[in-house]
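With one protein chain held back, the other chains of the complex are shown just where they sit.
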Amino acid sequence: MTACLETRGLTKLFGSVCVTEGVDFRLMPGERRALIGPNGAGKTTMINLLTGRLRPSSGSVFLHGIDVTRLGEARRIKRGIGRTFQITSLFPALSVRENVYLAVAERDGIAARMFRPAFGWKPQLQRVDELLERFHLSDVANETVQLLPYGKQRLLEFAVSLALKPTILLLDEPAAGLPTAEAAIILEVIDRLPKDVTVLLIDHDMDLVFRFAQRITVLVRGRILAEGTPAEIAADGRVRQAYLGEGGHGRHP
Amino acid sequence: MSHQSATLAAATRPADPTKLRALEVLPWVAALTFYFVAPGYEPLATQVFVMILFALSLDLLVGFAGIVTLGHAALFGTGAYAAGLLSVNGITDPIVTAVLATLAAAAVGLVTGALMLRTKGLALLMLSLAACFLLYEVANQATPWTGGDDGLQGVTFSPLFGIFPFDFRGQTAFFYSLGVLFLAFLAMRRLVNSPFGWSLRGIRENDGRMRALGCPIYLRRLTAYVLASAIAGLAGALQAQTTQFVALHVLSFQLSGDILIMLILGGAGGLYGAFIGVPVYMLAQDLLAKQDPANWYLWQGAMLLAITFFAPGGLTALAQQALSAIKGKLRR
Amino acid sequence: MPAGGGLRALATAAVLGTAALMTVPAQAETVMVGVILTYSGRDAALGDQIDKAIRLFQKLHGHELPDGVKVELIRRDDTGPNPDVAKRLAQELILREKVDILTGGQWTPNAMAVAALSKEAKIPFVTMTAGGSKVTLQSPYVVRTGWTLWQSSYPLGQWAAKNGFKRAYTAVSDFAPGHDGEEAFTKGFSENGGEVIGSVRIPLKTTDYLPFLQKVKDAKPEVLYHFNPGGPQATAFMKALADIGLTNSDIKIIGPGDITSDDELPNMGKAPLGVITMLQYSPAATRQANKDFVAAWKKEYGADSVPTFFAVAGWDGMRAIYDAVAAQKGKIDADRTMEFFKTWANPGSPRGPVRLDPVHRDIVQHMYLRRVEEVEGKLANVEVETLPQIGDPWKTVVLGKQ
Partner (left out) sequence: MIGSSIVAILFFGVAYGMILYLISVGLSVTMGLMGFVNLAHGVFAMAGGYATVSLMNTMGVPFFPSLALACIIVTGMGFVLERTLYSRLYGATELRQVLFSIALCLVAMAIVRIVWGPLAQPIQLPEYLTGQTDILGQALPTYRLFLVAFAAIVIGGLWLTFERTLFGARIRAAVDDRAMAQAVGINTKRLFAATFGLGTGLAALGGGLGADILAIAPAYPLQHIVLFLIVVAVGGLGSIKGPFIAALAIGVSDTACKYFFPEVGSVFVFALVFLLLLWRPNGIMERR
C-alpha cells in the first residue's frame, strides 16, 4: 500500500544548525499518528516541511507516492494536506464568518471569481454556517477575530483548517493551553473526524496522545528516535530517557 | 497597530453588499449638485473625479491587497501618455483611446507587477519607486516623442460620441469623467465584494495563512495589481483627455506620494476613502495654495502628521467613530 | 411692530440700493488680470523677480488710468515648468474669476499650454518671460514682452563666426528654450562659415555639470555655446567650469545672458570672467530710464536686490497691459486689445526702446553683447556692442522660408 505522506532522508539546516536530519517517515491512509518529542525536537519544522512552508535542505517529500518536494505550499494544500498552526494564525481584522468563508472559497475554487458577491454563493455559505455550528461559534459569527477570547480563536483556527476538507490533517498542538470547555469541543471534533482522513497530531498532552494515536513517532533533535504502537513506545527505555530526560530524573528508578 | 487594524476592519465590514446604502448615493448627488451651485469650478471638479478614480485603484492595492507602492503614478502616467500619444498620432476618439490606454497600463502593470511582486517589504517599496523613476526618465529622455520636460503638445480629442466637444468650459469633461468614474466605481464595488475581493483582504491580513489555505498568493496579488494598473491607466487617460495635455508630472514620484496621501487621508480599504480624501485634499490645496502657495507644503505636512499620529484610519474612520458615538448616546 | 420693522427694512434697502447704484459708475470698470507665475518650488526666485516688478509698476504707475478704471490682479502659482498646472489655473481664472487678460507665462511649456487656451477662450495673453519662438504662433491672442532664444542666440552665432571662431560645441539644458538656443546658434554660426562639431543636451534638473564639461573639454572646440535656465543652475555651471579648468582657457564660453545673470554673478567667484553673452538688458546700463528704474527698485526692495531681465520683462508686460486698459477705458475687448498691441511701443523701457512686431506680436528690442569684467572689485556684465531693434529671427530665418 502506498503511504499517503512519506519523507525520505529529509534534512533541514538553519545556518549550520541541523533541525531535521535524515528523517524517513511514512504515514498510511486513514492512520491516526502522533508525533511527540521534547521541546526543540523539530516537530513544527517537520510539519512545515511536509506542507511546503519550508524547503528541505535535502531529501524528498512524497504525497500519495508522487514527489512533491518542489511543489509550493499552496499546491500541496490543494492536494489535500491541511494543518492547524501552533501559534494561532487567522485574519485578525475580519469576522469569524469571513475567516471560515475564505477557506471554503479557496477549497471550492471560487476564490478568484470576480463578479458575483462573495456572500451570494449559497452552498458555500451553508457550509460556513455548518462549520461555525460544529465549533460552537455561531453566536460570535459576526465578531471581529482580534476581539475574540483565545479559546474561541483556537476553535476558529481548527474550523478554518477543517473547512478545506483535507484528506491529511496535520494538527500542531490543537488544544494546548485551552480552557476545558473549548478543549472538549476540539477533542470531540478530532474523535469524529471521518475514518478516511489521515491525522498527524503533535501534542505534549500524553493522555491525549495515547488515547488518540494508533502509532507514535518520537522525534529527538531532528531525528526519529523510535516509532511504534503506544504500548511499544511506552515501554521503550530510550524514549523515556530522551523524552523525560531532563525533568524526569528523579522519577526514574 | 491594533488600533489601525480595528479601524480597517470597521471600514471593510460589509453591510450586505448587494444592497445599496442611503449614504452611498451621496457622492453622486453631491457631484451633480456641485455642477449647479458652483459654475466655473468644472475643471477642478473634473480633476477631483480623475483623482478619485486614481485613488480608487490605489485603494485596491493598499487597502485591499496590502501592497504598499510608492510608484503608482507609473501606471497613471502610462495611461496618460498612451492616450496623448494616440491623439497626437491621429487616434482621437475619447472612448477608443481610453480603452487602449487602459490596456497599455494593464500591460505595463503585468510586466512590472510580475517582477515586483516576487519581493515584499522594503524591496517591494524600492522596486515600485525604481519602476516609477525609470518610466519618468524614459519619458523625460524620449523628447522627440513625449516632448520631455515641455510636455506633449498638440493633444486634442474629438467630441465625445461625435457630439460633445471637449472645450475650455469643461462641461463635457465634467460629465464624461463623472460618468466613467461612476461605471468604474460600480465595477470596483462588485470586485471588492466578490470572493476575489475577499481573498485580497485575506492576503492583506495574513498572507501566510492564505497560502496555507491553498491560495496562490502571487497570482492573486498580480491579478489585483494588473486590475489596479488598468484603472490607474484609465484615470490617466481621463486626465489626458479632460486637460488635453500630458506633462511629465503624470509619471512623477510626487504624484505617487500625493495620491497615497489623499487615499490615507480619506481612509484606505473601504472604497469610500477616495471619495472623502481626494476632495478634501484638493479643495484644501485649492484654498490654501491660493492664499499662500509657498507654504502649502507646511499644511500638507501638518495634515499628514495629524493623520499618522491621531487618525490612522483616515477621515472615514473618524466619521464612523463619531457616528457610532452619537448612535450610542441616542440609544441611552 | 412687525409691519413697522418690515417697512424700515425696506426703506433701508432702498437707501442702500440707491447709494450702491450711485457708486457704480466709479467702480464699474475693474479689469481682472490673471497672473500665473512660479511662486513656489525650486524656481520661485525667478517668479519672485517678475512679481516684484509687477508690484513696483503698480506702486509707481498704478494710478495712471482713466477715472473709475481699476486693474485687479489675481495671482496663481504654477509651481514651476508644469504646463498641466498652468493650463488648469488659466482655465480656472477664465471660468471662475472671469479675467479679461492673462499674463505671467514664465515658462515656455506653460505659456504654450496657456496660449492654446487663450485662443479657444479669446482672452489676450501677455507672456512675460517664455523664450520659445513658437509660443506666439500658438494663438493670435498672445503677445510677448520678454525675449526669444533666437533673438540672442542667432546673432550670437553670427558674431562668433565673424570673429574668427571656426569650431563650436553646444551644450544646452534639455527643454524647449534650450533646443531653440541650440538651433538658433547653430544656424547663425554655420551660415557664416562656422562648424558645430558636437552638441550635448543636459537634463534640466542637473546641478553636476562636470561629466558633460569633460565631454566638451575632450572635443577641444574653439567656442562653447551654452544655455541653462539661469539661477542656481548658472552658478553651478560656472563652478564646474572652474573645477574642470575651462575658465580663461582656449575655449571661449558664450551664451544668452541667462548664464551670467546679474543676481547670480556675486555667487560665481571669478569663473565667469571673459564670458561673452547676448542679452537685452543689464542693470548696469546708464540710460536714464534704467537708472530711475534701478533706483526705484533698490528703494523698494533693498540695496542688495538687483532687477534682472526677468524683472524688466514683467515691467514692460505690465506697461503693455496698463496701456491697453487705458486705451479702452477699462472695457476690454479681446480683438480690440490685440489691435492695440500691434502698434504698442515703449520708448522709455529700462532696456531701451521696445515695440511689438505687428505680425507675430513678438517684442522688438536692442540686443547687447556683453562681456563679464571686474568693475570696482565686483563682476559685471559690461555692454560692448549694441545690435539695434532685433525681432525674433526665427520667424524670418526659419518660418519665412517654409
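Lettered A, B and C in written order, each chain numbered from 1.
By our rule, contacts are C-beta pairs under 8 Å (C-beta built on N, C-alpha and C of every residue); 3 or more make two chains touch, one makes a residue touch a chain.
Fair warning: this is a prediction, and the values are worked out from it, not measured in the lab.
Asks: Where does the absent chain make contact, in terms of the chains shown?
Replies: Even though it is not drawn, that chain still touches B, C.
Asks: From the list C:153, C:235 or C:337, which touches the chain that is not on show?
Replies: Residue touching the chain left out of view: C:235.
Asks: With the full complex in mind, choose from B:33, B:156 or B:295 the residue touching the hidden chain.
Replies: Of the listed residues, the one touching the omitted chain is B:295.
Asks: If the hidden chain were put back, which of B:140, B:177, B:193 or B:239 would touch it?
Replies: Only one of B:140, B:177, B:193 or B:239 touches the chain omitted from view, namely B:140.
Asks: Quick one: which of B:127, B:160 or B:250 touches the chain that's been left out?
Replies: B:127
Asks: For chain C, enumerate the residues touching the unshown chain of the complex.
Replies: Contacting residues on chain C, toward the hidden partner: 40-45, 48, 200-203, 205, 207-208, 210-212, 214-215, 217-218, 231-232, 235-236, 239, 242-245, 267, 269.
Asks: Tell me which stretches of chain B touch the chain missing from the display.
Replies: Answer for chain B: residues 1, 4, 62, 68, 70, 115, 118-119, 121-123, 125-127, 129-131, 133-134, 137-138, 140-141, 253-254, 257, 260-261, 264, 268, 294-298, 300-305, 307-309, 312 touch the chain left out.
Just so it is clear, only the chains that are shown with their structure count from here on.
Asks: Could you work out how many touching-chain steps separate chain A from chain C at minimum?
Replies: 2
Asks: Measuring between mean CA coordinates, which chain is farthest from chain B?
Replies: A
Asks: Can you work out the whole-Å distance between the CA centroids of chain A and chain C?
Replies: Comparing mean C-alpha positions, chain C is 75 Å from chain A.
Asks: Roughly how far is chain A from chain B, centre to centre by C-alpha average, rounded to an integer in Å?
Replies: Here the centre of chain B sits 42 Å away from the centre of chain A.
Asks: Residues of chain B that contact two or more other chains, please.
Replies: none
Asks: For chain A, which residues are shared contacts with two or more other chains?
Replies: none
Asks: Which residues of chain B touch chain C in the complex?
Replies: Its residues touching chain C are 39-44, 47, 140, 143, 147-151, 153, 167-170, 243-247, 249-250, 289-290, 293-294, 296-297.
Asks: Write out the stretch or stretches of chain B touching chain A in their complex.
Replies: Those in contact with chain A are residues 2, 5-6, 8-9, 12-14, 16-18, 190-191, 193-199, 201-202, 205-206, 208-217, 220, 223.
Asks: Show which residues of chain A lie in contact with chain B when the two form their complex.
Replies: Spelled out, the residues of chain A in touch with chain B are 51, 53, 72-75, 77-78, 83, 85, 89-95, 98, 101-103, 105-107, 110-121, 144, 146, 160, 164.
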